[in-house]
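First up is the structure itself, then whatever we jot down about it.
Removed from the display is one protein chain of the complex; every other protein chain stays in position.
Right, subunit A next:
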Amino acid sequence: MSTVPAPPAERDARRSELRPTRAPLPPGLRNVLLALVLAAIAVAAGAVTLARGDLGVGPSDILKVLEGGGDRRAEIILTRMRGPRVLVGAGAGAALGLAGTLFQTVTRNPLGSPDVIGLGAGAGAGIALVSLVSDGPAPTWMGALAGSAIAIGLVHAATGRGFASPSRLIIAGIGVAAMALALTQYVVAVVLRDAGSQLAGQLVGSLNSRSMQHAAMIGIVLLVCAPLAGLLRHDLTVMDMGDEMADALGAGAVRTRTSAIILSVLLCAGAVAVAGPIAFVALAAPHISRSTLRLPGPHLLVSALVGAVILLVSDLAVQAVPLLDGLPVGVTTAGFGGVYLGILLIGTWRRNSA
């Protein structure tokens, strides 16, 4: 056996550039620390939203109201005005972040999110149609839910294999999204004309004039879906090695993918129902979690918190930053998330090409 090459250890030594992982902290600790930092930012953004301006309610007032005391003014602001706004923002943001990370994990597509397969566009078309048929304060959330359900149903049927194949899912989704968008634009441009600008706000997602019912709705969606996502997490962890490896390890790739996409769609639909089709949070939150942690996923908790932070900070911006004043929050999420994601990606590319 004189032709047998050098033993493995000797050949490995030639690859001297092998670097040990730069891991100043153990992975578990990194996760927990990042989660705490994000939670702190979310709480701070919520507190500032409540406290700023003439109608501001400070932390001491909040405590008083919670204890049953406090003045009438503070109570109204907390339960009818800014309180629901902050709760809906945090809940919808968390739902979108969680939805995005579930979706990207099982499709192994970094550009995947429930938006890409037409959920947001379907919701938009639903909102536009509802505003056509009903006068006054139309139940937009019903239009949003029905529209997203129809869109996802169409995608499920169009792939021919349900949610089993990631590539078919995304191609069918892009088609359905385009049709929904065309329908929406038709309604806005041709039918509504003058009322179009008011509808435009609802179509990009907004946290204006939310109620405690909205907060309860997204709260229930999270209470149901988050524990289920937690149970699914075990099998989700091996999806990143490909379907065959996941199957070999007993994780049933198709079953896991279908469950994750159903959960993702439910979470996203919940967020759409209470805040409208807010773009980019579901897409950006998983990326931001991954690039910040640099650990194998899925980062369910961290992505949910990133989503909440993006939405709360963006909403604060549309209330407090002069140029953005009064815009629907959906306009700024893309701005904030997009800029941060861009910085992260440029940093990653520089590192990799160095």
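Heads up, the rule we're going with is that contacts are C-beta pairs under 8 Å (C-beta built on N, C-alpha and C of every residue); 3 or more make two chains touch, one makes a residue touch a chain; residues count from 1.
Everything that follows uses one rule, which is that contacts and distances are computed from a predicted model.
Of the candidates "Hemerythrin-like domain-containing protein", "Chemotaxis protein CheA", "Sulfur carrier protein ThiS" or "ABC transporter ATP-binding protein", the chain left out of this view carries the UniProt protein name "ABC transporter ATP-binding protein". Taking the complete complex into account, A:Met241 is the one of A:Met81, A:Ala226 or A:Met241 that touches the chain left out. The omitted chain makes contact with just one of the residues A:Gly153, A:Gly230 or A:Gly347: A:Gly230.
The hidden chain makes contact, of the residues A:Met81, A:Leu132, A:Ala226 or A:Leu295, with A:Leu295. Considering the complete assembly, subunit A touches the hidden chain via residues 1, 4-9, 11-12, 15, 17-21, 23, 108, 230-234, 237-238, 240-245, 247-253, 290, 293-297.
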